[in-house]
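Of the protein chains in this complex, all but one are displayed in their positions.
Labels run A, B, C, D and E following the written order; every chain starts at residue 1.
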Amino acid sequence: MHFATNLSEIEALLKEDVPYFDLTSSLLELDTLNVEILFSPRNPVTVCGSEEAEKVFKLLGAETNMLKQSGETAKADEIVLKAQGKAEPLHTGWKTSQNILEHFSGIATRTRAMVDSARRGRKDTEVCGTRKHLPGTKSLSLKALRSGGGYPHRLGLSDSVLIFSNHYNLLGGIETLCRQLPAVKARCPEKKVSVEIESLAHAVMAAGAGADIIQLDKLSPGLVEETSKQVKKVNRDIIVAAAGGINGNNAEAYAAAGADVLVSSWMYVGKPADYKVTIRKI
Amino acid sequence: MHFATNLSEIEALLKEDVPYFDLTSSLLELDTLNVEILFSPRNPVTVCGSEEAEKVFKLLGAETNMLKQSGETAKADEIVLKAQGKAEPLHTGWKTSQNILEHFSGIATRTRAMVDSARRGRKDTEVCGTRKHLPGTKSLSLKALRSGGGYPHRLGLSDSVLIFSNHYNLLGGIETLCRQLPAVKARCPEKKVSVEIESLAHAVMAAGAGADIIQLDKLSPGLVEETSKQVKKVNRDIIVAAAGGINGNNAEAYAAAGADVLVSSWMYVGKPADYKVTIRKI
Amino acid sequence: MHFATNLSEIEALLKEDVPYFDLTSSLLELDTLNVEILFSPRNPVTVCGSEEAEKVFKLLGAETNMLKQSGETAKADEIVLKAQGKAEPLHTGWKTSQNILEHFSGIATRTRAMVDSARRGRKDTEVCGTRKHLPGTKSLSLKALRSGGGYPHRLGLSDSVLIFSNHYNLLGGIETLCRQLPAVKARCPEKKVSVEIESLAHAVMAAGAGADIIQLDKLSPGLVEETSKQVKKVNRDIIVAAAGGINGNNAEAYAAAGADVLVSSWMYVGKPADYKVTIRKI
Amino acid sequence: MHFATNLSEIEALLKEDVPYFDLTSSLLELDTLNVEILFSPRNPVTVCGSEEAEKVFKLLGAETNMLKQSGETAKADEIVLKAQGKAEPLHTGWKTSQNILEHFSGIATRTRAMVDSARRGRKDTEVCGTRKHLPGTKSLSLKALRSGGGYPHRLGLSDSVLIFSNHYNLLGGIETLCRQLPAVKARCPEKKVSVEIESLAHAVMAAGAGADIIQLDKLSPGLVEETSKQVKKVNRDIIVAAAGGINGNNAEAYAAAGADVLVSSWMYVGKPADYKVTIRKI
Amino acid sequence: MHFATNLSEIEALLKEDVPYFDLTSSLLELDTLNVEILFSPRNPVTVCGSEEAEKVFKLLGAETNMLKQSGETAKADEIVLKAQGKAEPLHTGWKTSQNILEHFSGIATRTRAMVDSARRGRKDTEVCGTRKHLPGTKSLSLKALRSGGGYPHRLGLSDSVLIFSNHYNLLGGIETLCRQLPAVKARCPEKKVSVEIESLAHAVMAAGAGADIIQLDKLSPGLVEETSKQVKKVNRDIIVAAAGGINGNNAEAYAAAGADVLVSSWMYVGKPADYKVTIRKI
Partner (left out) sequence: MHFATNLSEIEALLKEDVPYFDLTSSLLELDTLNVEILFSPRNPVTVCGSEEAEKVFKLLGAETNMLKQSGETAKADEIVLKAQGKAEPLHTGWKTSQNILEHFSGIATRTRAMVDSARRGRKDTEVCGTRKHLPGTKSLSLKALRSGGGYPHRLGLSDSVLIFSNHYNLLGGIETLCRQLPAVKARCPEKKVSVEIESLAHAVMAAGAGADIIQLDKLSPGLVEETSKQVKKVNRDIIVAAAGGINGNNAEAYAAAGADVLVSSWMYVGKPADYKVTIRKI
């Protein structure tokens, strides 16, 4: 998986934590010591951010050695990244690197768990992350999602067609939408048209009107299963996406219920992965 | 509380979700409808982000009405923000605004809970948020922290002096540091010098050497209480900061144990506040 | 159509032409004169950029009056935009505004012509603009495309699946791809999968393997017609996209041949629309 | 010729096309293949953009080999740039690099043709490109202009003095301007003062008043010749610039008519150069 | 004089001083007080930066009243700018505004003094500021220069032709340059060609070779007078620029010596203007 972060974005992350210099290391006059810094997770993780963490140290003039790429698995205590250099620049980059590794390995690890859970339910159900990551973190949040085996649900509003109930209620309701759907589809022939649905009857109606994807919001696995069967009778190629409250615990059940896609924000929020950081003289 | 976010940062957040245009609204030809959009939390919250959410809609040409400022409390179903305009630009700004409100009201609400809990333990213990927010979100994360009554622990490495064990282990250990501490303090007379400590004995040694703040890492409330008493015997003005695993549940206990400051990352991570969004014709 | 350009992007465009001040107007001491500036096309156009041109003058402190929005048609000599203010700031914004209006109205007008031509061939063929606009101009180029009634083909590499011959030749050829296609499709259930094809036989093979879109590169209208018929026998919902050399002159023929989508870069390149600019005392 | 583009600008161009990752290559799991990519023009070109295209691949971690610098000529099928690496990052950078090379080599090649044509008319007539390139592309557009042997006419409004008829009409007409011209010249002694002129009589008047450059707007080559003779009688060092409708076909005639400078926007607009891109396993 | 600073630049200046919030005002709980802030110079100044200072307060939500524009003169204690609002945002903008006003009014005031001095020596000698302002401050430094009646000497390396001795020494010396000068001039017919000169003999040689401007580096007023006479015998339209050590004290002498242009960095460096800032309840 190739997912590059711009140097200027990495510089901005470092600047956020160290706008000018590391006052403590400067006061302690650490700049004559040669040290190495090592990052290893305290528990097994799916790594994300090792390329960015490495670039932080490269920008600071250190020698680096990245042992795990984003997307790889690291066992507890396995070293993911090493850097060598003067103690002052290594302390300068320490927390920015750790923070990147911990937050985004956390997202990647939860995504991986959810993908694995979904695959136990059904071998080809995909896990897609929503737009509801923290504002301002899309680039690394999507990298973490991919690192864990998930895909973006939609990048944002400009790239895909997802008709929410808010939309069709303004138009006059689901029936009005269904009448307009063929015309809408003709205007975006290269896109699948997804319709958010809250009941079985509406799902069948939308499937009949040509929706490519039925996104089921907050239905139980049982209702997903029933709805999935009904809509696939109408169009065997239709995609059933389950959304709303999908998480690592119920992913298997929703997948087993026949959902083709699990749409979730669950992986974005949770405890960061815990990395042990060792700094020692060399 | 005044905490302004740059227009160019808000434009960047909107661009992250809508790099070009809202394809779905455009395909549905919503641009002739006049609508209003209303945001209200489903549960009581401490609001954060209403100024930014309002600016999103202003940038999109809508009329706005902000009913709750960041830092204010909103009851369930109380309206925090309204905007009026054409359906297409309001849909364009919908999720960016909601995402800002939900994530940062979540942080503010957890901070508020933690501050209230700490105050139950001791009336003047302060809650300070660490640097371990999501990389790239410092500005809004600190606004959320302030909205909930907390303060930043340190903005980053350039503004404060916090000597971690990583630092003094490189120097030769806590004793070496203590010998050097008076000289270090003289170099930064306008700053308090904080020393991270893992045991009672070390705390007393650092207090004796002139540390202004003893930051106790992962000590139990009982040990915090004992340590606090001992170091305040050495210097009654010393500040005792408890860090490592402090959260909304144990804040009261740590405050009651005598900690002057609770240093925590707990508020940064957790479920976003849930806002109901209503879009309706006017 | 709502398609907002960030203030900071408009400031950057103005800065590109006027990094510091308008030396000529300054030397001529024009700053005491009150003037108005009027923009009108010399020939009929589909307008694009009037919102941005207006914001240029607003940023310079002028009063403005926008008479035509992007996407509207303006007749020869019809006034699209007026601004009033001191002669020096109006001269400062003159060419930046004119340049935006001329280049992007040019793209919008060519797109409109191509869409109209395609609709004469077939009433629901869509015109989609490629990624081959000038580097650095995607935002305004896509706005121009939409203003003329076209849609983006793909925003870039991150939002859509288009398998070029370069891709499948690396995999071992079209047959290898076709064997892998079901698995690829399962990995992106919310996306249509498009395959670039250079012959009828390959098109039928890809259709059989489940391609959602067949993109025909540089085939004659006759071959497009024949291919379209064949692949729609395999899958009546398949989308046929014609690409490579499609332009305003042959759009009707390709649409009449049955192409659902015309994929083109033709609109991006050509003479700018010609706007007359009048500056006069008031 | 040295004309560097900032790394952060190149990162922005790549981000425009690939905001996050290359979805297609990722789905096809191309990341294990080692490939090379080769760029060669299908027709002879004056190269522009090879340094930037090379940096795109360097940023993506590839090994590169640039065989033609901007400003050099490449024959049909001559290789301008090679890069080697994993198939996924090379696909990621493919179209951004190609798009830079094609658009800006197109401008360079047209400039070169126009310069060569002008030199056939008169050996020391210079070709200067206007400010009417696409907004947002000045840096690469001017690099392309220089690559083709042209020079910028003016970088923008802040660096040079060009008095248009719009200016002097506000002042009261050409006669008023001519009375003020000595004072204007005294205010900018390090700059040449250019006056846009639409008739022979006005040209002679402006020359007499001390204009350093007479810019003739939309005059025929015959009128340029006559005007040039007349104004050079007044001041043999005066510069005659021909502007308005100058292009690759009439450059020779205008140069032969005695114009010292051809001011044109013609090179900025036209078909991109066509580069063949080969991607193959290594 | 119109010289606009981008909103995003002003936001960056404010962010430089107040990255997040005003901690002191927040701790003092000033946000309920309504106050006004007034800026007046303690000594007479030529104002620069009042537009930017006003925008700082507008961005912070205050009501503003700008009484002196950049370029105007303010007497001691005359009010240049007022703003009204809550005490916390006014304190937030206080020092950024004051710092802009003080530094750039300082440059403007020194420039004004130098222009006045030069005009006493000769009524039409111009004062031009070099590129040697503080790196990163060109925009406001040039605005200050213009506010004081000066002009930029060159904006940078891309807009003008100034041949330093470093240049021609590489070519083989002044004689070699003089032989090449006609060809160089022919390549840039719209620009004046300036040659830096260190002796009378070289000045006469360069004038004879066609230099448009002779820039005399570190010559005494006496030598400037002698050189000026000699080169104007060769070419009465030649411009004599005096550079190197020109300041507010010797400007009159150099102007009286016949220099057409005084090229100086002197105005960029010196004590900031001193503004009194009053904050009071309303």
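In the analysis below, a contact is a pair of C-beta atoms (placed from the backbone, for glycine too) under 8 Å apart; a residue touches a chain by one contact, two chains touch by 3 or more.
What you are looking at is a predicted structure, and each value in this text was computed from that prediction instead of being measured.
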Contacts of the hidden chain among displayed chains: A, B, D, E
Touch criterion as defined above, residue of E:Leu23, E:Ala76 or E:Ala201 at the omitted chain: E:Leu23
Hidden partner interface residues of subunit D, rising order: 1-4, 6-8, 138-139, 142-143, 146, 152, 155
In subunit A, positions touching the absent partner: 7-8, 11, 15, 19-22, 25-26, 31, 59-61, 86, 88-89, 92
Contact set of subunit B toward the excluded chain (per top definition): 124, 126, 128, 151-155, 158-160, 186-192, 194, 213, 237, 239, 241, 260-261
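What we mean here is this: only the chains that are shown with their structure count from here on.
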Most remote chain, CA-based centroid, reference being subunit D: B
Interface sides of subunit B and subunit C: same vs different residues, half threshold: different
Centre-of-Cα separation between subunit E and subunit D, whole angstrom: 31
Centroid spacing, where centroids are CA-atom means, of subunit B and subunit D in whole angstrom: 50
Multi-partner residues of subunit B (at least 2 other chains): 7-8, 19-22, 25, 92, 138, 155
Graph class of chain-chain contacts, one of line, ring, star, complete, other: other
Pairs of chains found to touch, sorted by chain label: A-B, A-C, A-D, B-C, B-E, C-D, C-E, D-E
